[in-house]
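Presenting chain A:
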Amino acid sequence: MGGPTLKASRFGWLAPPLALAALCGLVPHMVGFNQYYILVATRIAIVASVALSWNIIGGLAGQLDLASSAYLGLGGILAAELMIKYGVTPWIGMLAGAAASAGVAFLIGYPLFRFGIREVWYALSTVALVVVLHELAIVLMGPFDYYVPPVEGWYYLRFRTWENLYYVSLVLLAFVIVVNLWVSRSKLGYYLKAIREDETAAEALGVDVRKYKLLALLIYATLVGFAGYLYVVTQRTYSYKTFSAPFSIYIAVIGIVGGLGSVDGILLAAAMLGMAEEYLRATFGGTLPGLHLLVYGLLLVTVGVLRPEGLATVTRRLLRPVRTRFLGGESA
Partner candidate 1 sequence: MSPLLEIKDVEAGYGPFVVLHGVSLRVDRGEIVALVGPNGAGKTTTLKTIVGLTTLYRGRVVLDGRDVTREPPHARVGRGLALVPEGRGIFVPLTVLENLRLGAYSREARAKMDETLEMVFSVFPRLKERRNQIAGTLSGEESQMLAIGRALMSRPRVLLLDESSQGLAPKIVEELFEVFRRLNSEWGVTMLLVEQHVKRSLELANRAYVMESGRIVLEGESGELMRNEMLRKAYLVV
Partner candidate 2 sequence: MLPSPSLIVQSLVDGVFLGFLFSLVALGLSLVFGVMGFINFAHGDFLMASAYLVWVLASSLRTEPLATAALTVPLFFVVGAAVYFLVARPLLGREPLMQIAVTVGVGYVLQNVALMSFRAEPRASLSYALNTYFGLGPVSVHAAKLVAALMSFAIVVGLDYLLKRTWFGLAVRATAYDRETAMLMGVDVNKVYVAVFGLGIALTALASSLWMTFGQVDPYLGASFGLVSWIVIALGGLGGVPGILASSLIIGVVQSLTTNIVSPSVKMAAASVVFLLVLWFRPRGLFGKV
């Protein structure tokens, strides 16, 4: 590319996600409405949404957050319980779940950032949050699996076939992508990236490090809390096990393998890991349980040791022609 990009068209950046969403919208037709494939696609879309929400705190702000399942579980269980016990529509339940997640994120994040807790201690604190919720859930809910009752319709956001939920998840994914792109193009995004690079230098440029980190955490927790109900529905059950440290780690794995801060890399990683997991589980699940996790582990070690930039460089190369067409220039 020649000179620096001084002007990208004002809404040009919206084109790729919209085109992608349209393309993904055709998936049910492409798989001939095979319910299994659509369910897999739905799960991938939800996991990708969570991973891209994580990208805001983990990728842009550089804080290794391992609490995504805490927010996912809080939001999902709250919405599900509200529906089952009080008949509240999940549309409201999801908003309540998002608010509850944000509240918990504030309670944990405010002291953490206030006391300057970073790096390994931040990661451990978020693990601790998941552990606390996991064990608290056992006390409050007992060691049981709760099934989402077989109610149907848009009011309950639960259907006999999976297409509708897939479309809803896709809309959520598109929304999370737009939030990502919007954040990374806004003042907030530039500040988060500066914090990730060097907190002290950022602070000397006038960046209120605590405030912006907390903001990033709240956006992430809100989005993940909102997605919780969809996750619970695709899992069909919820329990204390929804608060799972390995799931949180899996989300961070997608973010790291996909490349921190890279939307397309993370999407690609979520899709590839999701499909690989499903394939491995379907094929070897009975004989070799945990094979997919073993593969993640090897992938993480290899990517981390050999190619610290993640998949992002690869996807960037692959997607360059597409990007150039839509934006008429390289973007950050």
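The working rule: a residue touches a chain if its C-beta (ideal position, glycine included) is under 8 Å from a C-beta of that chain, and two chains touch if they have at least 3 such contacts; residues count from 1.
With respect to how the candidates were assembled, all candidates are chains of the complex that A comes from, given by their letters.
Not measured: the values here are computed from a predicted model.
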From 1 or 2, the one in contact with chain A within this complex: 2
Interfacial residue positions of chain A with respect to candidate 2 in the complex: 58, 62, 64, 108, 111-112, 115-117, 119-121, 123-125, 127-129, 131-132, 134-136, 138-139, 143, 245, 249, 252-253, 256, 260, 288-291, 293-294, 296-301, 304-305, 308
